[in-house]
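Written below as structure tokens is the structure these notes are about.
Only one protein chain is missing; all other protein chains are in place.
So that you can tell them apart, the chains are marked A, B and C in the order they are listed, and the count of residues begins at 1 in each.
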């Protein structure tokens, strides 16, 4: 049974309109969107690369870094939703199916 | 004004419980999650790297590749939601703010 | 003045022949090679993602991980040399120029 775990329909509609009125659809092949997604994730990684794990937990204390982190997370989500649309994938179904398999693959620690 | 464009609260709750009962929280620093996100995005990129853009548009025709694509998109979303949680970022607010700035930065094509 | 800091000519020749006799040249556009490079780097990142920095310094103690690390480093170098060739870039010149600018940009610590 598929639970409603994520709902990105409204974002999907907004992005579709956004690309159409900018004539960007011609560039949005899955291949190109996957590359763009890589770029955005790497901008996230760059924020953390010279920090210790401990420091990485408190990046939000600096307002400028906190802003950068929010922007990069947003960009990753935006390209992810565009890529899923270009591939005609329902992200909610995909996540449900993946979690079901993860639950079998990684049993819970009985002591937790 | 913040619109409701994405809702990942249910997924966030499921992932939180999933990690807790597997004692994975200790590994889930933002630094580590950002690295894991990179890994998942690259598995997506690998699917497309030797395809032409045209071929990339029809990967879903092969059922095995379609399955791989769904799984990798799900994994990216899962780590993205975990990373946003670890950083205490509201993805819906972050996306709203980013889109507002993108709209100013990239004006629509008046002829579109 | 350009110093001889790296020499990849022999590798370049071997890779050129390797691709030719496998008819891979058609796939080796800079765009595709850049994607492939991403994939190889991510396989490196995956080795380290759940390790602490301290643990990452001693991955070579496990022979299987040491082998994986060597293989992934080799793959990154192979695609880097192929990409430089596809773009007609002399890596030794490029590195010399970059280091000269880095030296100006990041002054040495006088106490070091």
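We take it that a residue touches a chain if its C-beta (ideal position, glycine included) is under 8 Å from a C-beta of that chain, and two chains touch if they have at least 3 such contacts.
Treat the numbers as computed from the prediction; the structure is a model and nothing was measured.
Visitor: Among the chains present in the display, which ones are touched by the chain that isn't there?
Guide: Touched by the chain not displayed, across the whole complex: A, B, C.
Visitor: Going by the touch rule given at the top, which residues of subunit B touch the chain that is not shown?
Guide: Subunit B touches the missing chain through residues 31, 34-35, 38, 52-53.
Visitor: Touching the hidden chain in the full complex, which residues of subunit A are there? Just list them.
Guide: Here the touching residues of subunit A are 27, 32, 35-36, 38-39, 41-43, 45-46, 48-50.
Visitor: What residues on subunit C make contact with the chain left out of this view?
Guide: The list for subunit C reads 3-8, 10-11, 14, 18, 20-23, 29-32, 34-35, 37-38, 41-42, 44-45, 47-48, 51-54, 56-57, 59-60, 69-71, 73-78, 80-81, 83-84, 86-89, 91, 93-95, 97-99, 102-103, 106, 108-109, 112.
To be clear about the criterion, only the chains that are shown with their structure count from here on.
Visitor: For this assembly, give the contact graph shape among line, ring, star, complete and other.
Guide: complete
Visitor: Express in whole angstrom the distance between the two chain centres, defined as the mean CA positions of subunit B and subunit C.
Guide: Each chain's C-alpha centroid was found; their separation is 27 Å.
Visitor: Averaged over CA atoms, how far is the centre of subunit A from the centre of subunit B? Could you give it in whole Å?
Guide: 2
Visitor: What residues in subunit B touch two or more of the other chains?
Guide: 32, 35, 38, 41-42, 45, 48
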